[in-house]
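For this depiction, one protein chain was excluded, whereas all remaining protein chains were kept in their positions.
Just so it is clear, A, B and C label the chains in written order, and each chain counts residues from 1 on its own.
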């Protein structure tokens, strides 16, 4: 192996730059291994939008949000022709290894590329949703929950001042990881997540109990993937009680900002490990971090399984909401 | 004058606690002057929900968002009967001066109370919208724009990574102060405000120009008070171009959080000045800060006039958007 | 068991309030279990400085730095007489369980109290240094490293602008956990820690290599417990090279601030688990979190052993410094 390419794919996540830097620096630490950045994910891979990256080219990016390589979602790469085009560009450049930083959709594409064209591929989990199997956390998740809790703290200020109920909708189309951790860390009264799709009317009991306990301001967190989202809860409350209710949809701010320490360390470790894995002959795996140790999972398993929510945290939230 | 009450009214704003602290401490600095906090604004005034506040009772609140006295909007106080009830409570407690921290609606109520019951009233400008006449800034504004720009910076990360257009809607029902300063400080391509209600189609030219200039990600700020708000702009862009457009409504996070330095200093100075003004025999005024000096404005003027936006900033935004 | 007391001891750490809240709320969730707060650690325990705490008394403290119970270091409690006095106060109040949030010194005291007076004691790891055995992280650590990395990022701005070398001294008298994680997350060129007491002259090679690699600004992190601290490194560099070197001692800011999400969740889980453990008959243990699961360690082991630094992170730092 002499040339390793790296790309970021799917939704951007804070820490992706740290992972790119780590891949590039780990290549530079080995004599004779060159690193190449691919711009705009699979779109750029099909267009041959490559840039050679040396150790100094990734200086001062570790602390920056977003991805210096940019990212995109690509339909064309989902086709055999698209991948053939990408493979041709890789061969033309003499690239024999590829690090894909992204989520499960990106891993599916990477595996097809590997199988169809014999490319050595390593995936790194990069998605704020944290629902990837095979790693305790995915790159971006820890920053996203810090950002969301910071917003929740601000809403608490105004909620407490007005004795109001706030419903806070956070990201997570299929998974409630963000919602649950934000609720627990933010001291919310309850959380509604897709993994436990209780009827929206359950929120009425939460409100009632909170008032019975003497609470004057109430915070409820909901994942965007909960059926109906925050709007459903808001309508339910307003239809059944006179209690003033505000809905805050945090949205894309959860994707940006300086990466949190945990994401920087995770991304740095995984980026360096990806290069070692490729040089060591490993292929078609996703590298994750479990119990502070690098763990390899076959790409197929990584994208076909889902990580369950932390049940103990879910239980703890209810206990502490008294 | 022997007893001065203080309340926060209308929407909460960061720095209100600093103002309450300053009123209480300035009372404590004068022998024989007592301070009383009124909870939940005019609602609490009508209910006699009072608490005596000494210098130590306002320790460690300066840096906190929201308002320790809580706040509310009161319809009952808009009636003669409501105000008579409030005045009776004030007389019962021997309170002869009142500091009202809030916006124009609160000042209207304060003036009625003063005229109908001879109470000495001083208003302090507390609203994140910054549209009050008679002060360069109102308490809460500087924090709100910091919060909004921090969110914009995060959206810029993800916007740049995806080469997307973002429309960011900030608070300001009648005024574009927040929107304009956020756009200028955030390096946005343009801003849409109620004071200059251009047709939504104007956004198409902004997009076109930005692309012609080689920009791949675009940020447009809009005040909630611009006709149709951010949704109107989003629909216009999506209806006329294929360019992917995201709308972020920042909402109530702009009201919370640790107050910025400027809000703390402004609130501290105004709170102390309010006590001096009452002791010096001034009545029915709003105190503001203009050119770093305390300035008194008759309450009537404060709520009947509006502050114009900063035209030079508006012009500068366009120049720097090239 | 009917009454459980909680105290914070030793150096304060962000997240202690979340732990106190969790203890109190977990008691409230059990009918018939009362919670008592002890002010100023063992000092307050010996003075009988107690306060009954209900669920509402710990509202709105989760997100606050410091400790609402205050803390202190106590010499008197290190004596048999001191502990006898404390035990008498506990008996007088009918307290039969005690949760001690602190570090190894606090745990030694707790174990003596337990052995001499038969009190049921559970320790929770609360120290920013993270050197306690039996838990992946101690409460406060994750916040401390976020704060330190935020400072490092700022120093990087000015270091890069001036093409300067910065030495950043972080907390950790006996342990390099903070220093190592801050260096890795901050993209520092190297780290000096007590666990690997290389001679100060080693820093000269770091500087030389960095310059050879074309770096114009250099950041080196050092734990306060490294022999000679940051001052030693600064003097060594300045004595042997003409390179301008600044030393930044971060100091106590690392102890304060809103707790990070990780600390809030850790503290919440541990606080709730401490109550369950006491009710379940467990005694003289420290509860920690290992691999996202609660783990009990005998107090004796917790304070007599030390956690080793993460060698893989240490290695990774060197790889990525190229």
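Going forward, a contact is a pair of C-beta atoms (placed from the backbone, for glycine too) under 8 Å apart; a residue touches a chain by one contact, two chains touch by 3 or more.
Here the structure is a predicted model, which means the values were calculated and not measured.
Engineer: If you put the missing chain back into the full complex, which of the shown chains would it touch?
Structural biologist: Even though it is not drawn, that chain still touches B, C.
Engineer: Among B:3, B:21, B:164 or B:252, exactly one should touch the missing chain; which is it?
Structural biologist: Answer from the full complex: B:21 touches the omitted chain.
Engineer: If the hidden chain were put back, which of C:92, C:157, C:208 or C:301 would touch it?
Structural biologist: C:157
Engineer: Looking at the full complex, which residue from C:248, C:266 or C:286 touches the chain that isn't shown here?
Structural biologist: If we include the chain that is not displayed, C:248 is the one touching it.
Engineer: Touching the hidden chain in the full complex, which residues of chain B are there? Just list them.
Structural biologist: 21-22, 25-26, 28-29, 55-56, 59-60, 62-63, 136, 142, 145-146, 149-150, 153, 156, 160, 181-182, 184-187, 213-215, 258, 260-262, 264-265, 268-269, 272, 290-294, 310, 312-313, 316, 319-322
Engineer: Residue-wise, where is chain C in contact with the chain that is not depicted?
Structural biologist: 8, 12, 14, 16, 40, 64-67, 70-72, 147, 151, 153-158, 160-163, 166, 246, 248-249, 251-253, 255-257
Note that only the chains that are shown with their structure count from here on.
Engineer: So what shape is it, when you link every pair of chains that touch: line, ring, star, complete or other?
Structural biologist: Shape = line; chains linked end to end, path left open.
Engineer: Out of every possible chain pairing, name the one holding the most C-beta contact pairs.
Structural biologist: A-C
Engineer: How big is the rotation, 0 to 180°, that puts the C-alpha atoms of chain B on those of chain C, in steps of 5?
Structural biologist: 180
Engineer: Per the centroid of Cα atoms for each chain, what is the distance between chain A and chain B, given in Å?
Structural biologist: 35
Engineer: How many angstrom lie between the CA centroids of chain A and chain C, rounded to a whole number?
Structural biologist: Centre-to-centre distance between chain A and chain C: 28 Å.
Engineer: Find every residue in chain A that makes contact with two or more other chains and list them.
Structural biologist: Answer for chain A, listing residues that touch two or more other chains: 153, 156, 160.
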